[in-house]
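Partial view: only certain chains, each at its native spot in the assembly.
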Amino acid sequence: MPPAGELQHQSPSKDKQSNDAQSAEAAAAIAAAAADAEAAGLWTQIKAEARRDAEAEPALASYLYSTILSHSSLERSISFHLGNKLCSSTLLSTLLYDLFLNTFTSDPSLRNATVADLRAARVRDPACISFSHCLLNYKGFLAIQAHRISHKLWTQTRKPLALALHSRISEVFAVDIHPAAKIGKGILLDHATGVVIGETAVIGNNVSILHHVTLGGTGKACGDRHPKIGDGCLIGAGATILGNVKIGAGAKVGAGSVVLIDIPPRATAVGNPARLVGGKEKPTIHDEECPGETMDHTSFISEWSDYII
Amino acid sequence: MPPAGELQHQSPSKDKQSNDAQSAEAAAAIAAAAADAEAAGLWTQIKAEARRDAEAEPALASYLYSTILSHSSLERSISFHLGNKLCSSTLLSTLLYDLFLNTFTSDPSLRNATVADLRAARVRDPACISFSHCLLNYKGFLAIQAHRISHKLWTQTRKPLALALHSRISEVFAVDIHPAAKIGKGILLDHATGVVIGETAVIGNNVSILHHVTLGGTGKACGDRHPKIGDGCLIGAGATILGNVKIGAGAKVGAGSVVLIDIPPRATAVGNPARLVGGKEKPTIHDEECPGETMDHTSFISEWSDYII
């Protein structure tokens, strides 16, 4: 038994640890409660939108009730909607629905990412007229949600199932994201057709990626071989980024660019082969911290010295 | 009661107005009758093609009878075919069939545009071996017809239904045309996979657009932010045109070009970033009034000064 002094000495630190642990736990609980509240609030709004649309358009009411209004939570609604979209004659909707709902339930961070993605689409895309519009109709949004589930399965070493899901996502949404790819939250895949994201790609938070974008490999054998996209990036339509290159936070890649080398944070790369706006030596660094959110695709044009027509 | 003179004086002008109105009405009636006759003639030809194919290929006869030979009009056939293609487990084929047929019936201009599109595919695409081939198999053709219906719904402020349809067209055909986009007639979307056309885009008549073409926005908030494509343009595969730019009538955009600035009528733009063939100051103006019809993708190559390999 240790002497009292030691005990006294230790006690505070123990208490402190304990206090720290408690407050960390408390903070986590508070964060979880806040996330739940946000999701619940968003779900209430989605149902209100769907109810309004169902009343205005009886021809669509059945669709809105089956996909949204008959469900008690966002997770159930998405699980149902994705299950019906991704099922096939050999992968039944009931099996997928069950799988999706169980995965959502087992990991609340999936739902939180869904909420962030919905907000991203609503805020960034002027064509997105409501949350329910995104939830029901945006194949980029749906593909990302399904990917997060296949990614979860992949990390649980349920690889064949993850790959079967991957294949269905690619067939149904024309969005091909390898189950191993790590994708942040607040993501907008706008239009989404033809997006390809490879096995070792990593995408930060609040990134916007247009259709036909490739985050591809170098073709060399296994290993880390796909791009790393920093937070807040904006990748224009048809951009092709190949290899284990780093696109710095807040960078922009112009439409149709072919990028094979790192891009500094908040720089802009355009063209095929891509060049940095402002030049390689002293690239122009734009003010936008998060072009993935402002979605300004074309303002750099005046700075693009050789862009002449 | 006015004096006779006044009546006499008025009479001619009134008569003239009346005559004008009558002749306008008569002209419209004649035009409508001509359009009906053209559609009927085309439909007769399509049925003859389908009958010939059904006889030659019993394995396909069931398909040809259900899609073409059992129907009494082009509108019914397309409504049936699109209803079956675009339906899902939550949007039933009967609902869509009904919606499509009613929309076709309520606005004959839709049918006339369909006829013009069929003729466009048949004339411009050497791989199109018959009208029925286009009607049944061209996803670009089918996507455009479905878009016209979603556009009609959009203008009737049935936006949620228009967007649900938009979403299905994008999933099924990988062609993403916002319901608000205005599209002329005599349009060929060749191959069609990956075409994206934004909310405020406008496309004239007799335009040909290859696959992977983007008529995209600038990402700035709402408002008029998408390209305007003049009559008779030809937009090559993978071209990306961004922002509220004007592509003049009869202009050509080369495959893979990225265009962010206006292109004069009958000029040719190529490359990423796109440059005008002949130079910015004095671009070469080609002879073709309607390259969208001649579909000459590559003849400009000799004039493309820096195109060297």
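As written, the chain order gives the labels A and B, with residue 1 at the start of each chain.
We adopt the following convention: a residue touches a chain if its C-beta (ideal position, glycine included) is under 8 Å from a C-beta of that chain, and two chains touch if they have at least 3 such contacts.
Since the model is a prediction, treat every value here as computed from it, not as a measurement.
Colleague: Please state the number of copies in the whole complex; 2 are the ones shown in place.
Modeller: 6
Methods note: only the chains that are shown with their structure count from here on.
Colleague: Report the inter-chain centroid distance for chain A and chain B in whole angstrom, where each centroid is the mean of the CA atoms.
Modeller: Roughly 34 Å separates the two chain centres.
Colleague: Which part of chain B faces chain A closely enough to touch in the complex?
Modeller: Touch list, chain B to chain A: 88-91, 95, 99, 158-161, 163-164, 166-167, 170-171, 174, 176, 178, 193-194, 196, 198-199, 212, 214, 216-223, 225, 238, 240, 242-243, 256, 258-263, 269, 272-276, 280.
Colleague: Can you name the residues of chain A that touch chain B in the complex?
Modeller: Of all residues in chain A, those touching chain B are 53, 56-57, 59-60, 62-64, 66-67, 81, 84-85, 87, 93, 126-127, 129, 133, 136-139, 172-174, 191, 193-194, 210-212, 234, 236-238, 254-257, 270-272, 294-299, 301, 304, 306-309.
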